[in-house]
Structure formats: C-alpha cells, structure tokens
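With one protein chain held back, the other chains of the complex are shown just where they sit.
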Amino acid sequence: MNPVNYLYLAALLFTIGATGVLIRRNAIVVFMCVELMLNACNLALVAFSRMHGNLDGQIIAFFTMVVAAAEVVVGLAIIVSLFRSRHSASVDDASLMKL
Amino acid sequence: MSFPLLTATAVLPALGAIATAAVPAARRTAAKWLALIVSLATLVLAAVVLVRFDPDGDRYQLTESHAWIKDFGVRYELGVDGIAVAMIALTALLIPFVILAGWHDADPLETGSKRWRPTQGFFALILLVEAMVIISFEATDVFVFYIFFEAMLIPMYFLIGGFGDRAHEHGEAAAATQRSYAAVKFLLYNLVGGLIMLAAVIGLYVVAGNFSLTQIAEARANGTLDMATSTERWLFLGFFFAFAVKAPLWPLHTWLPNAMQESTAPVAVLITAVVDKVGTFAMLRFCLQLFPEASTWATPAILVLALISIIYGALLAVGQRDIKRLVAYASISHFGFIILGIFAMTSQGQSGATLYMVNHGISTAALMLVAGFLISRRGSRLIADYGGVQKVAPVLAGTFLIGGLATLSLPGLAPFVSEFLVLVGTFARYPVIGIIATVGIVLAALYTLVLYQRTMTGPVKAEVEGMPDLRVRELVVVAPLIALLIFLGVYPKPVTDIVNPAVKQTLSDVQKKDPQPEVEASK
Amino acid sequence: MENLIALLIAAPLLGAAVLLCGGRRLDAVGHWIGTVLAAASFVVGVVLFADMLGKDPENRAMHQFLFSWIPVGGFQADVAFQLDQLSMTFVLLITGVGSLIHVYSIGYMEHDERRRRFFGYLNLFLAAMLLLVLADNYLLLYVGWEGVGLASYLLIGFWQHKPSAATAAKKAFLVNRVGDVGLSIAIMLMFTTFGTFAFGPVLEATGEATEGKLTAIGLMLLLAACGKSAQVPLQSWLGDAMEGPTPVSALIHAATMVTAGVYLIVRSADIFNAAPDAQLVTTVVGAVTLLFGAIVGCAKDDIKKALAGSTMSQIGYMVLAAGLGPIGYVFAIMHLVTHGFFKAGLFLGAGSVMHGMNDEVDMRKYGGLRTYMPITFITFGLGYLAIIGFPGLSGFFSKDKIIEAAFAKGGTEGWILGGVALLGAAITAFYMTRVMLMTFFGEERWRNQPTASPAEPDVEPAAEHHGAAASDHVAAATGEPHPHESPRVMTIPMIVLAVGSVFAGGFFSIGDRFIHWLEPVTGHAHGHPPIGAAAVTASTVAVMVLGVGLAWLQYGRRPVPVVAPRGSLLTRAARRDLYQDDFNHVVLVRGGEHLTRSLVYVDHTLVDGVVNGTAAGMGGLSGRLRRIQNGYARSYAVSMFGGAAILIAATLLMRAV
Partner (left out) sequence: MSASAVHSLWTTAAEPIDKIGAPDIEYGQLSPTLIVIGAAVLGVLVEAFVPRKSRYYAQVFLSVVALAAAFAAVIGLAAGGYATTKSGIVAMGAVAVDGPALFLQGTILLAGILGVFTFAERRLDPAAHGNRVDSFAAQAASVPGSDSEKAAVKAGFTTTEVFPLLLFAVGGMLIFPAANDLLTLFIALEVFSLPLYLLCAVARRKRLMSQEAAVKYFLLGAFASAFTLFGIALLYGYAGSVKYGTIARVVDGTVGEVSPALAGTMGNDALLLIGAAMVVMGLLFKVGAVPFHMWTPDVYQGAPTPVTGFMAAATKVAAFGALLRLLYVVLPGLRWDWRPVMWAVAIVTMLGGAIVAITQTDIKRLLAYSSIAHAGFILAGVIATTPDGVSSVLFYLGAYSFVTIGAFAVVTLVRDAGGEATHLSKWAGLGRRSPLVAAVFAVFLLAFAGIPLTSGFAGKFAVFKAAAEGGAGGIVVVGVISSAIAAFFYIRVIVLMFFSEPRPEGPTVAVPSPLTMTAIGVGVAVTLVLGVAPQYFLDLASQAGVFVR
C-alpha cells in the first residue's frame, strides 16, 4: 500500500482537528482537537520515516507524545482552574478582554 | 588637538540644562539665574567662535571629527561656515532674552506635588533646545544633524504643551486642551517630516556609504559619486519635505499658528526665531550641497510655494483676531521670503536669506516679546480687547511700534536690508516672481499698522486703564534688541562679510552664477 | 567742506534721538532743543551754500562717502551723499522752512503735554527728508523716502487717541507703500540693467539701455512719485492727512515731503529724457491731478482740506512741468520752492486762524476775521495773492513759466496740457478767493455759533464727514469763540514766509538766476510756446481775474450759508473727493476683507482640515480594525488558520509564478 495514503489520512485528521478547534466551544474539546492535530502530525512523521527508511520521524513521534502529555497537564490545569472560577468551560465565555 | 570650541558651545547649555533641572523645587529663583548665566556664558562662547572664524579661510572651520557609529558610517563631525556662524550667534544671542522675558512665565500653579518643578523644567528645556539647535547648526555630518534636528522636537514639545499663557478666554482647562493640541500638532507635523527625511537619510547612506557632508559634496563635485537623477530627486524631496515642514512652507504651515498662539511669548520666539531657522538653514547647507541638480530641478516649484507663502501668510495675518496668531502668519510670510532667497540661486538672494534669518529672528523676538508683555498685562490675546494703550503705556507702545516697523521691514531697520536683498536677488533671475513678492511689503505694512492701530491707538479701553508701562526687566529685554535692529539696519556689513564667502561656495556647489547686468552683458 | 554734509543730517537726527529717548525730564526744554538743532542744520546748509556759490557752476557738486552699506556680490550699496545745486535747493528749503515751522510749533503746540515728542518727530522728519535729497544712490534715497513716510505717519497720527487721526496716518503710510513698491521695483530694474543704482553711473549709462527698460524704470519711479506727492491715482491720503497738527500740514504736506516725488523725477531726468512714453504719462498724471486737486479744493469747507486740495493741484503743476523734460525741470523746481513758501505760509495762517477760533476748521463758521487777526490776515492774503499768480508775486512767475512750457511742448499735447494748466490757474484763483472771502470777509458767522472747546488738541473736532463723534464734540463745546491774534512766536514765521512768497519768484526769475543755478544738474532747454510767451502770460492773468471774479460773485456778494447747501452734483462729488475714497473702500477695503476672511476659512477648513482629517481617518480606521479583536479565542484561531492558509497559498503562488 502506498505510504502516501497515510499522508492523506494525516492531512485529513489534521484538518478535522483544526476544524474542531475552530467550531467547538468547550475548551476541553478544543484541546482534544489540538491533540488530534498532533497525532495527525505523528502519523505523517511515521509515514515519512517509513518512506525514508530512517528512524528520525518515529523518534519525533515519541517526543510528540511526551509533549502532548505535558500539554495535557498544563492545559487541564489551566482549563480546570478557569472552569472552577467561572463554572463554565466554554471558550466563548472567556471574552472579558477584547478590542 | 585643539580645544573643541564648537562642542563646548553646544555642551555648555546642555550641562546647564541638567544643572537647572536639578535645582531643588524651592529654589526657583536660583534656577532662573543659573539658566540666565549659562545662556550668557554660551553667548560668550559663541562670540569666541565668531572671533575665531576667518571669513576668508577654509569653507569649514573649527572642525572636529571623531568616530562615533562606525556601522552607520557616522562620524561626529562639526564645522562652521559663515552661515552657520551667523546662525549660532543669533541663537546664542536670543536665548538670554528669551529666558529673561520668560522670567515669570513658569512660576508653578498650585496643582502638583512638592516634587513638581515646572520652573526648573521650563528653563532647563530652553537651554536644552539651545544646545540642540546650536549643534545642528554645527554638524557637518548628515546623521549627526538629523539626530539633533529630530531630538530638539521633544523639549520644544514640552515647552509648547507644558507652559502657556496663564490667562485664557475659556479658562485654564480649555487652555490646557488647546495647548496639548498645539503641542501634538507641532510634534506630529515635524515628526512626520523628520521620519520621511529618515528614509531619505538611509537612502543617502545606501547611495553614498557615509554621511560626511564634505566627503559627499566633494565626491559629487568630482563625479566619483554619481546618483541616478531619479534617486537624487527622491532623496532631495525627502530632505526638503522635513525642512519645509520646519520652515514652515505653505501648505505645511498650519502647525505654526497653533504652536505660537498657545505657547508663551518667549517660547513662541524660540519656535520662530530659533528652531524654525534650522529648517531654512538646512535647505542652504544640505539640500543645495548634497543634491545640486535636484535643487535646480525643484527650484521653480519651490519658488512658487514660497511666493504663495509670502502672499498667503500676509493676507492671513491681516485676517487674524489673535495677536500671536497674527505674528505667526507674518512669520510664515517672512519664511516665504527666506526660502525665495535661498532658491533664487543668486548671491544677493542667498546672502539676503541668511541675513533675513538673523534679522527675522531679532525682529520677531522684539515684536513677540513686547506682545507677550502686553498680553501678560491684560490677560488676553485678542486684538479687540485692547485700544489706546499708547496713552497709558507709551514706552510699551513705542517699542511695539518699532518691532512692527521692523516686521514691515522699514528702511533703516535690519529686516529691510535682507528683504531687499532677497527681492533683488530673486528679481535678477525671476523678474515676475520678484515683482509679485514685492507686493508682500504692502501687505506687511497693512497687517502691522492695523495691529498697531487696533491695539495701541484710539480711545483708551476700560480694561486697559492703569496698565503699567514696561518694567525694567522688560526694558532690558527689548532695548538691546531694538538697538541691534537699528545697528544691523544701518551697518549690516559685519554680517554680510561673514556670510558672503559661504554663499559664494554654496552657489558654486549648484554651479550657478549671478546674472550679468544687461549693460555689461551687451558690451 | 563736503564733510559738513553729514552734519546736515546728523543735527536733526541727534535731536530726534535725544528727544524720543530722553523721556519726560526733557519735556521742559524739548522744543528748544528741537528748534535749535533744526536751525543748526539750516546754518550748515547756508555755509555749504555760500561755499558752493564760490565755485564755478560746472563743478559745484560735492560728494561725501561715509561707509559701504550693503556689499553683496555685484550689489554694492554705499552710505554716501551728493550735494549739488538741486540737493542744495532742497536743503535750504527744508531746513529753512523747517526751522520756521519749528518756531511756529513752539507756540502752536504749547498746550500739548506731548510737545517734546512732537518736536522729536519733526526732527526725525527733517533728518529723513535731508537724507532723501542728499543720498547719492536710489537705495539710500529709498531709506529717506520711507523715513519721511514714517515721520509723516507719526505726525499725522500724532493725536492717536482720535480714531480718525490713527486711520488717516495708517492710510497715508499704506498708500505711500504702494508707491514704494514702484520705487523698489525701479531700483531692482536699475540693478539688473546697469548693475548699479547710484545716481552717477545709472544716469550716465542711460544711453546704453533699451528704451523699453528705461520706460519701465521711469513709470515705476512715477508710481513712487504719485504715492509720495499725492498724484492721481494715489492722492487719496493727502486730504485725510490734514488730521495732523497744522504745522505738520504746513511742513510735510505742503512745503517739503509731498514735493519729494517731483525731486525724484527731476533727479532721474536722464532716464525720463530717454523714455518719452514715461514723460507723456507723467505730464498726463500731472495735468489730471492739477484739475482734480483744484476741483476738490473748490468744494471743501474745511479750510485745511481746501488747502490740501490746492497743494495737490500745485504739485500737479510741478509734475506736469517735470514731465515736459528739459524745458520744464527748472520751473518745476522753481514752482516747488515758491510753493514751499506760500503754501507753508497759508497753512500757518490757517493754523493761526484755527488757533484763534478754538480749533474750528469749518470755514462756514468763520467770516470777517480780518479785523480780529490782522497779521494773520495780511500774511495769509500775501500767500493768497502769490498762489493765484498775482503779477509780481512769486506764484505768478513760477506758474506762468510752467504754463508756457506746457504750451511749448508743442503739438496737440501742448495745446491740451497748456489749456489744462490755464484752466487750473482759473480754478485756483476761484477756490483760493473762496477761502479768503469765507475766512476773512463777510459777516461774522461765528457769532453765537457754539464751536469746539478751548485749544485742547484732545478734542480737536474731526472733519465733518467723521460724523457723530465730531458733532458731539461741537455740541459739547462751550460758547462762541473769541477770535484773537496768535502770539508772536507764531506770527513771526508767518511774516517771514509771507515775505518769501512775495519776493522769491521775482528774485529767481530776474536774469534767469534760477535757471542758471540748476542748469548744470537738470539741464535746460528754452521752450517756445506757439502763441508766444507774452500771450500766455496775458491769458494767465486773464483767467486769474476771471476766477477771482467768479468767486466774488459766489461768496463775496451774497452771504455764505452756515450750513453747506446741498450743492450741484459736481460739488457733492468734489466734497467726497470725486468718490475716489468710496471707490477704494468698495473695491480694495471690502474686497480685501472678503479675501482675507475667505482665506482664513480656507486655511482652517482646507489646509488644516486635510491634516486633521487624516488623523481622524486614522482613528476611524483603527476603531474599525479593533472590532476584529472580538475577544473570542476561536475567531483568533480562525484568523490564524486563514493566515496560515494565505501564507501557504502565497508561498506556492510565488513558486508558480
């Protein structure tokens, strides 16, 4: 099977994730969409690594997972604290500052 | 390495400014005296420069040159030619009078904390302006000039916006808002001009690789540095725009009336008599030397603008109801004459223009300062609020009249010499423009005499009753100026002798010769 | 000897400086200082004159170089003096008449607390006037030219608290400025043509210049002359100038300053000789003005304004003569001198009358004063006879010569000019007789006529057309006047001048003294009127008699109404200076006001508007752009996403193209 298809899939997932970020209100969901985008990247990386026959891509993929995990930690911390003080996780409610 | 006289002349007032600013809040009078003494010391230094300068010597004298910012091709290069010497002398001469005239203008209002020191600030700023103006007259490095040309806006800005006439027809609050409007207008106009010039300065560097006026001019002369015509014209326009704003040339003039109207008389004098001169001076020194072809290319347009300034400014002066605005528009008209003289490209025109800068400085100072004394008495700038002052304060009226007569360039007073030279110089090359410009002298008479008639003559207005005549301090300010006006009107030779060689140089830069009189030409 | 020349000017200049800067402490002696210094200048003049007579006519001119004034390139202006016969004539006239009038003023201004300053101004005037006639180049002459203008400004407006006076002063200065434009342009033309503007070189080089240039220069000089000498079309200021104290009117606006224009033309003789067109215009201006002034003079009831009209007219004669070229120059100057005597005398007389009549100027409120002020009557009478050209008196000689010359011009021009001159003579006789009769003869119309209050210059009544304010003064005035002769200090100068106006003309004409005296400078050609000199003289006398007769019929036989009758159309026109002021007012003043007002508007809305508009536009744009920043994270993400898309697209596009 042509590895290029994996790339198409990756691009698709990335776009889905991006779209999610743009259309979903709940911060958690938005964040999950970002994660989706990251994983799309992983897929692309792995596919490329496969094509080039070297391991760099796969290594990056591992790093990405770690980074994603770290982001989860930080992100959830922030989102939760926001939720606790506002009783809402909607990113649209968080619009005190504008103009 | 001789004593850096030029640097000293500029640094002294700068240090004085710092010292003045440092004077504790309570010791207001001390600050005033300190500032006055410093300005007088600077005057002495300027006098030394005047003496040490040899009119028939090299083009630039007392030169100093040190590395400054290698990466920008900038050297700290100073040097004076006759024109610069005259301007420095004028500046150094006027500042003491400005300080003396503004003696009480900055006594603090009640608002503000104990650390609020307007008086110290006022005089410090004046000295700072003096320092920057002087050094920009001395700079022979375009970058150095540019830096101080721009930097002097800041102290001026604070002087305009921070200190105004105490009394105001709409109360202090309105005065404050109008002041800051005027100040912002002043700063933005000049900043825009300066920034456009910045682009040109950078362009110049890209073309020339350094900023040394002498080097570039030399390279231009002997053809080692040839700019594309279009490039040269763009750069010229960039420079000229900034100077035209500063000068100010129609239609870039509207900041001046506001600025002069809102600021105290001494500051107004500082603006027209000193700071604006940097603009016209720079036209002579930089535009003509760096971009000869472009200058000649632009001459017709500039002459027309100058002509418009002359007539337009005069007509508007006639139409003003506010004394200071009137003087401001009169100045616009006069700057028209100066620029006309510069770009007439004749020795009479340019010597006249230089002389005009000096004389206009003195005459405006005389007129404006007296006007300031008048305004401070009545607490109004409106012409309509005065009348019959000559009855109650004859000396004030007399000095005011002399100032006015100088403004309308009455023969026997200094401005006549310069104005006539400019007119002759222009007429020699552009007769029509010369003739139209001559109409300006009628209008000048009109606005001056109308001003005098409305304020000084006629029956004594009730508010004017018991208006005190000039005090000693004020007389000390005015008398020397008037004496100078008369002296330079009768015997301007000292100045012309210094200026002429420099002008000859400048003319040779633009490869222009005075037109021959027909009779000789026919022979 | 020539080093004394500077002294001529220095003396009065010193006086002016001392008196004006001296302050109140000099109030007591100020007038004496002024008078003495004026007299000193006169003495110096006489000494120089004597010295000059000693030399032979051809090289009487003296020259004194003081210092180089404005040296710039080819433009070399010096402060240097030239004293030749022409200048000398003026020097004597100026200093002589000037000194007399100083003396007179001592009495006339006695009650004015600002007398010191008055004398300061008078001295200033003398200095400037002397500079004018002594300068050896046009630029220096220009200085004197404007200097006298300034002095006249200060003196006309001496009673500044009177709006009318202040206005008149301003008007005089402005109108003169218009003339000055002419002078400065003339100087520029000379510079570009000859490369110099000193009398000697210019006048020698006239041959080399094109006639067009010379005509231009001539016309410009004429313009200047019109301004200073109140010739049509720049005559409007002279009438109002009578707002000034009477001695001023006598000295500046009759004897000396107003004749400067004639001096200028005669001085530039060579230029005019080489520019016939310019000469023609000059003669026309002169002719028109002499009629204009005469007509105005007929209608004025204000004694000073009547005299002013006559001054205008007489100077018209001089300009006419000057325009005739070599045949006229000498007579122009001669008439100038004689006129200086009798017109000054007449004005001083008028002043003396006003002095005795509580400063009343309206002749309709005079009448039968000859018994009350005999000396004034006699001196004034002699001046009157002189001016109307009564045979044997000075006016007769000078004016007659001019009329002859006018005819001698030849051709139709000659006839027209001569005719005009004759007509002028008739009218002169008419209006002067009118003045004479209304003032000194007829019933005493001032009886139970409340006039202006005692000699308080502050409330000197403004001339009739100044309306309400003036009439208030009159109404507020106290009782009827008590005419009386003026003090000796005033009468003596009048007597001296009267003597001058009687004998000067004869003295000059016998043996053509004056011609020989001036010839070396101005040149002289003997004019031959087509109808013969005798005939001209005869007709001159005839028309003079005619004029007197008419005037007597009008004002001598029947009583003069105290309130001016409406009068004929011409009369009314003449009262209003032939509507010239109204014209100026409507066209220049109103038009100017509109222009300036609209310009102020333009400056504020257009020029300034553009700038403020730009600023406002920026603000608006900013305000609109701000909206994008709506606070929603997701819309930020959208902009990022879009941005990324654009970035990618653009990069790809770059590669594509």
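To keep things simple, chains are lettered A, B and C as they appear, and every chain counts its residues starting from 1.
One rule holds in what follows: a contact is a pair of C-beta atoms (placed from the backbone, for glycine too) under 8 Å apart; a residue touches a chain by one contact, two chains touch by 3 or more.
Just so we're clear, the structure is a prediction, and the values are computed from it rather than from any experiment.
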Exercise for the section: Could you list, sorted by label, every displayed chain in contact with the chain left out? Expected result: A, B, C
Exercise for the section: Please give every residue of subunit C in contact with the chain that is not shown. Expected result: 615, 618-619, 621-623, 625-626, 628-629, 631, 633, 635-637, 639-640, 642-644, 646-648, 650-652, 654-655
Problem - In subunit A, positions touching the absent partner - result: 7, 10, 14, 17-18, 21, 27, 30-31, 34, 37-38, 40-41, 44-45, 47-57, 59-60, 63-64, 67, 70-71, 74-75, 77-79, 81-82, 84-86, 91, 94-98
Problem - Positions on subunit B where the hidden chain makes contact - result: 67-72, 111-113, 115-117, 146-148, 150-151, 153-154, 157-158, 161-162, 173, 176, 179-180, 183-184, 187-188, 191-192, 195-196, 198-199, 202-203, 205-206
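Just so it is clear, only the chains that are shown with their structure count from here on.
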Practice task
Let me have the rounded angstrom distance from the C-alpha centre of subunit A over to the C-alpha centre of subunit B, please.
Solution key: 65
Handout entry: Approximate Å spacing (C-alpha centroids) for the pair subunit B, subunit C
Key = 37
Practice task
Would you mind listing the residues of subunit A that make contact with two or more other chains?
Solution key: none
Completion exercise
subunit A contacts subunit C in the complex at 18, 21-23, 25, 30, 91-92, 94-99
Completion exercise
In their shared complex, subunit A is touched by residues of subunit C numbered 626-627, 629-634, 637-638, 641
Problem - In the complex with subunit B, residue positions of subunit C that touch it - result: 20, 67-75, 79, 139, 142-143, 145-147, 150, 153, 157, 160-163, 165-167, 170, 173-174, 177-178, 180-181, 184-185, 187-189, 191-196, 205, 208-210, 213, 592, 595-597, 599-600, 603, 607-608, 611, 615
